[in-house]
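Note that one protein chain of the assembly has been removed; the remaining protein chains are unaltered in position.
Let's turn to chain A:
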Amino acid sequence: MQSFHGQDLSERTRSALRRLEMCFSDSSSATASIPGLGGASEEQAAQIVDEHIFCQPPNADAVYYKLWFQKLSAIQELVILETLVDFYKNQTNESLCNSVFKTMFHAGMYDGRKELLYRLVSMAVGVECSHLLNSAAVWMQMQSCSSDVVVQLMKTLVHDYCHLLGGVESPLRRLPALSAHFTCNFITALCRSPGVANKPGITNDLLELFTEWILADPKLCLVSLSHSQNALLQPQRTTLWTSPTKPNTQTPVPGLVRCCLLGSLTDHRSGADGRCHSAPLWSKLHVALLQTICAFPSLPGAAQLELITLVDMQRIVMEVTEHIQKVAAPVNQDVTYRLLQVLQVALATGAFRCSLVDLRGIFKQIPPNRLLKILECQHLSSVPPQMHNVSVCRPLDLATS
């Protein structure tokens, strides 16, 4: 390993990557197929990454490493990032890409390496490196899209490509073409990031971009759910399973539904007709989401999943009905209809399932109108098919959810 030290930084990184490649190809044929049993090769890979990619001295303690790492100049960082991007651009082995990414950016990494991660992913968007973005998407799902590191990563991208490089020509526009999986997780993470007044911290411009993406491909927000077969996600597979008592954090759909309904209620820039100026955006996003919900049944294994869990729905209904009372007609009517439309389409497609009792409870919260009556007539008179046998729902603690 001493042999690396005297070499050029770029060449050293490349050599390290080659060694990683060998390391993972050796382990793929042996015990590494059992997750967590990578043993020596996983450790070895981590060591190569630490020492020869991120130049971390062996067995360094945190303080020492921090000091040592800061010695890397901006140019040196750039060389490392470029070498990594080049590696991903030329790499076709998806599983190797994912393993290298996972090894480089493990859960307990230091802040300095996180900074490098943000820059690496931002660079991958800029240079349109699909392989790297796909690996990042798998990594994001392993970390959970609501984790701090993922949310921060997405915020960095928004900062880089919306604030610094905004406008219609932003490279972000082409994101779904580069990696649908990454795009899906990107939306999921941003929809879960906290904002002001119960609204996620997303600008209307960004929401408009999401709407365009989803209208162009209604299955975009379902991509993360179809990656459950990914080998690296196998240990986390349980996280893909949905439970009525937990929110679905794997897709942006519940977050977007909430965002869409609350957005149209809390948007105060109202016009003369009582409707807000950005009404077309909410209407468009609403249709896009309905289309996504309609596309849900075609997803493999959809019968075992819930796109919107009971908890998700109850939270949405509660928050929306609370705000509806504060808003005048016709906006309140429009939003009530939209809420019922989402509810109906989700019920019809199996994207949302619950017991009659829960459903009755949900309906009770919604201000009455003809559509609600139709829904009650349709769903409360008979047991909806494929219903979860959840008799009693625990009281929701929305503050903690």
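Basically, a contact is a pair of C-beta atoms (placed from the backbone, for glycine too) under 8 Å apart; a residue touches a chain by one contact, two chains touch by 3 or more; residues count from 1.
One rule holds for everything that comes next: contacts and distances are computed from a predicted model.
> One chain isn't displayed here; going by UniProt, is it "Queuine tRNA-ribosyltransferase accessory subunit 2", "Ribosome biogenesis regulatory protein", "General transcription factor IIH subunit" or "Integrator complex subunit 10"?
Record says "Integrator complex subunit 10".
> Would you indicate which residue among A:K89, A:K246 or A:K284 is in contact with the undisplayed chain?
In the complete complex, the chain left out is touched by residue A:K284.
> Tell me which residue among A:A177, A:A303 or A:I374 touches the hidden chain in the full complex.
Final answer for the missing-chain contact: A:I374.
> Of the listed residues A:K102, A:H323, A:R338 or A:R353, which contacts the missing chain in the full complex?
The single option touching the absent chain is A:R338.
> Take the complete complex as the reference. Which residues in chain A touch the chain that isn't displayed?
Residues of chain A in touch with the missing chain: 279-280, 283-284, 286-287, 290-291, 294, 334, 337-338, 340-341, 344-345, 347-349, 370-371, 374-375, 377-378.
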